[in-house]
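Note sheet for the following structure.
The other protein chains are all here in position, but one chain of the complex has been omitted.
Should a chain be cited, it is by its letter among A, B and C, assigned in written order, with residues numbered from 1 in that chain.
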Amino acid sequence: MYEFLKTLDRRWVFLLMFLAVATPILLKVTFPEKPSAMVMDVFQAIEGLPEGSKVLMAWDFDPASRGELEPMASAFTRHCAEKKLKMYYMALWPLAVPMIQDSIRILEREYPHLEYGRDYMNLGYKPGNEGVIKVVITNIRKLYTTDHYGTGVETIPMMSGVTSVQAMDLIINVSAGDPGTKQWVQYVATPFNKRMVAGATGVQAPQLYPYIPAQLVGILGAIKAAAEYEQAVIDGYPHLAKIATAKEGLRRMGPQLVGHVLVVLLVILANVIYFIGRRRGDTR
Amino acid sequence: MRMARLRSVAIAAACWLSAIDVVAQDTAPPPELPAPPTDVEVKDRPSDNGQAVLISWMASADDAPEGSPRVLEYWIFRRELGQAEWGEKILDSPAGTTTKTDDQKIKVGTQYEYRIVAVGVNEGVSEPAELLGGVASIRQWFNVQKAWFGILLVLICGAVIYFIEAARGGKDLKVRKIAGLEAVDEAVGRATELGRSVLFINGIQDINDIQTIAGLTVLGNVARRAAEYDATLEVPTSRSLVMTTARETVQAAYLSAGRPDAYNENNIYYLTDEQFGFVASVTGRMVREKYAACFYMGAFYAESLILAETGNSIGAIQVAGTAMPSQLPFFVAACDYTLIGEEFFAASAYLSGEPHQMGSLKGQDFGKVVGAVLLLLGCGAATLASMANNNEAIANFAAYIRDSILGSKGLFP
Amino acid sequence: MNNRANAAWAIIFVIAAIFLGWRIATGNFGRIYVERQQVTVHAEDGSVAASWETHTKVPPRDHLGEGVSLSIPRTIGLWAGAILTLCIFSFLYGDNPFYKTAESIVVGASAAYLMVIGFWTQIIPNLIGNIVPDWTRTWATPGLDPEAKADYVYLLPLLLSIMLLWRLAPVGGWISRWPLAFFIGATAGFRLIGFMEADFVAQIRATIIPIWVRNPAGGVDIWASIGALTMIVGVISCLIYFFFSLEHKGLVGKTARLGIWFLMITFGAGFGYTVMGRIALLSQRLEFLFYEWLWLDSPTADAVSGAASLIMPGLGA
Partner (left out) sequence: MKRTAPLLIAATVGFIIIVSSFIPYTESWGEDSMIWFDILAAVAFVLGGGNLLKMNLKKVSDRRPGWAYSAIIIAAFLITLTLGLLKVGTHPNEVFWNKPWSGDYIGEGSALWWIYEYLIYPLTSTMFAMLAFYIASAAFRAFRAKNMEASLLLGTAFIVLLGRTYAAIILTGWLPELAHDAEPSFFGQLWNGLRLEKLTETIMGVFNLAGSRAINIGIALGIASTSLKVLLGVDRSYLGTGED
């Protein structure tokens, strides 16, 4: 047994991982979540805004990170819609546009009383990475002369009086890399003292902690925080509990638990093998 | 800086309503009007190019959750000094949050007057609060808020330049060894022994990323070793500009090693800018070519672990260097040697083989000393202030370090 | 790999193949249905100026609805996507022709795809659209601000682009260094300021906190104070680890060692967080295969989730 494990082919590890993730998906295992303090900070940042406040929804992720970030983007959208905030969507990634459209589809289906151009709008994608941020923070119309659908921003009611991102009461950024939260912090939240919350992938989250609380109000880190935030929104607005897609993050926590436990077991197993080997004087 | 402050001026509500084009319907009862905002203040936004003024006011007495009639938002109007009409509203601001905003659609130097009203249910508009007499924005030529930042920048950059010049002048700069650098030679040597190739990946960012440039310096060194040992060096890139630059660097290295004939341009090639397309192709090659040594030097993202694990499965010696904090754990876990963050930049100076480049390391150290001193002073003062129940003098000193030296309050707050 | 392992893998693959075969033989799956919508544009006089059909994907259970039909191109696409997904996963077992094919497709298609994106989002609107706005408005970007005037400053990036492409010419490749130098210089200046401001000054500023932390009642919060002290010690010791002027010996060596420990904890935390993200990505891919392609999200799935409560009692399903 020891010999087999010591020289274990990594394909067996791959197979275990596949089973660990696939089984809970097929069995639809879910767990209850209790929002942590950080998630509640994010929740409160939105909950505390009065009706009609302007919120920039900066979606900077692509389909590759959809698994982790879409639950956050959807929950942010639903929360802002429940609070009747004015939502301005924009993207720095070319492939983030379909992600915005997913969010807007939620608004169209579940909040038909909200009106495009009055309650929410899609500014769309502009190339230029952080250059775009540096321009829109001082002058949004220099780059965004039209919205995503080619309508002049002058004719959109909710753009009246919005000359720059500084007019926003809160910035919500959901991002999977660069340009993303770090750049929004560097060029907007830090120099212009704008309140900002962010949804980040698990990889990015640890790097964003140093910016809390001065430069960022809070972050949602990875799918776990997404699930907790979904729970927080459902707690605040219980009628959402009936909507299946409002619990996407909660659903994904099943595979998470089994996957995490597998990784933990693998680490333990590897160390057991290592220590047995060391005791046997096996130097390999 | 100009500033003006005026009382609210009452105007008959009926004539006011017609001025802003809101028509009360005959059938509906006239809405109850909220109390007006007060104390409108407008001033130039400091340290900018004169493109904005800051507007602030005191909230309407009805601007509270239990206020009746409730205030929903404030409307702001503007006119040039001397004009009679106020025109359409230029800005609106929701009630209940802040009572300030900035107007950015102004011409520098022009005098403006402002008027603010509170708006309640059914667009019931309060009596206005006004600022008359004119305010203009001013163009500043130096951002005084950044004065301390400028001083710190000059200090640290000055130290880098000073030490580089000192080293040029023959001064011997002692710098500690960086673990992992010897591995570069070792890895290239082993590839030669095994008769297999060396793989070098210069990150996946474009040439305008500083990490890519630092990686190029390391590439130059690896290429020189490869030329000396007569090992084959392969450099797939995900940016065409990095490809062209890497070709120049490698060619120059082969030349300086006296082996210009061994240089093969086709070993430095472009695949695709798409991150995972690039990785799919590189990992495929790794499995097929079975490189003896793999170098990952530059800006990496999620592909770091795919590369490092594949490299490990083919038994290659792996040396990584990156300043992407999120990828360091994987390189540390899966590679033989990893240059962590700042060490990566240091390595590029170290490996350049030019002693004066080491001056930059001393300059960086100077920066760390400055940072640590400010940190300790600030924390010490903040702690003392907390212990001494917020003694004003100590608290002011802590605040000066935090908000002026390290913040944006300028030299004299 | 020995023979026993090979046999085990063979059995696993055969089981997977039988499952797929069973799915194909018994189940309905792997189809995409779309709903047709007529887009009609009316001219000013009310007559129909133009009209075309668009299609929106609908869930398979709505396939009997009004105006819903099977989409052949999208169904082919779904199968192509699923098969290519399996081709990539096959690399986990070992390099093989399926993976090589998938790899070749992704390299070729993505390189061209990014070229197309660059053309339609950069070159047309930002370069050509700034130099000859009236002309671009006539065909490609009619929504461009009608007041936009030609901005001849953009002739400069055009010139730089031409200099860059000069490299393709047989002589004078060095000319391409000029535009490169321009941008490397510009970003070096840009990054120097950006990093020093947000990551040096602002980070030191954020670390300035009192070690003596008071709780709301005015007393000393011991644990918060310990936390603050640990954090400051951590930052300083890591900075000493990165200090190049001193050898890691004596007191400096000990502090640097403490710094490494902090770094290792940081990396451990990063690793743990990342595992989470990566598993979410795999979940999403498997959901594609199971739900969108194989349609396993059927009544049978509900039957299994009843069994789940047997495996993990008390956790809910």
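In this text, a residue touches a chain if its C-beta (ideal position, glycine included) is under 8 Å from a C-beta of that chain, and two chains touch if they have at least 3 such contacts.
The model shown is predicted, which means the values in this text are computed figures rather than measured ones.
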Checking the contacts here: which visible chains does the omitted one touch?
A, B, C
Where the complex has a chain not shown, which of C:Gly30, C:Gly118 or C:Gly253 is the residue touching it?
C:Gly118
Touching the hidden chain, out of B:Gly203, B:Gly371 or B:Gly407, is B:Gly371
Of C:Val213, C:Leu263 or C:Leu294, which residue touches the hidden chain?
C:Leu263
Out of B:Leu33, B:Val53, B:Leu181 or B:Ala253, the sole contact with the unshown chain comes from B:Ala253
Where chain A meets the chain that is not shown, the residues are 8, 10, 13-14, 16-18, 21, 31-34, 36-38, 63-66, 127-131, 134-135, 138, 149-151, 206-207, 209-210, 222, 224, 253, 256-257, 259-264, 266-267, 269-271, 274-275
With the missing chain put back, which residues of chain B would touch it? List them for me.
47-50, 139-143, 146, 150, 153, 156-157, 160-161, 164, 206-208, 210, 213-214, 216-217, 219-220, 239-241, 243-245, 248-249, 251-253, 255-256, 266, 269-277, 279-280, 302, 305-306, 308-310, 312, 323, 325, 328-330, 332-334, 340-342, 344-346, 348-349, 352, 354, 356-357, 360-361, 363-364, 367-368, 371
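What we mean here is this: only the chains that are shown with their structure count from here on.
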Could you find the chain whose CA centre sits the greatest distance from that of chain A?
B
Approximate Å spacing (C-alpha centroids) for the pair chain B, chain C:
21
At least two other chains touched by the same residue of chain A: list those residues.
64, 191, 203, 206-207
Can you list every residue of chain B that touches 2 or more other chains, as numbers and ranges?
276, 325-326
Can you name the residues of chain C that touch chain B in the complex?
88, 91, 94-95, 99-100, 102-103, 106-111, 113-114, 164, 167, 176, 180, 183-184, 186-188, 191-193, 196-197, 200-202, 204-205, 207-214, 232, 235-236, 239, 242-248, 263, 267-268, 270-271, 274
Please name which positions on chain C make contact with chain A in the complex.
1, 5, 9, 12, 92-93, 117, 121-122, 126, 142-145, 148, 194, 197-198, 202-203, 205-206, 266, 269-270, 273-287, 290, 296, 301, 304-305, 307-308, 311-312, 315-317
What residues on chain B touch chain A, complex-wise?
51, 72-73, 76, 89-92, 94-98, 101-102, 104-105, 276, 301-302, 313, 325-327, 408
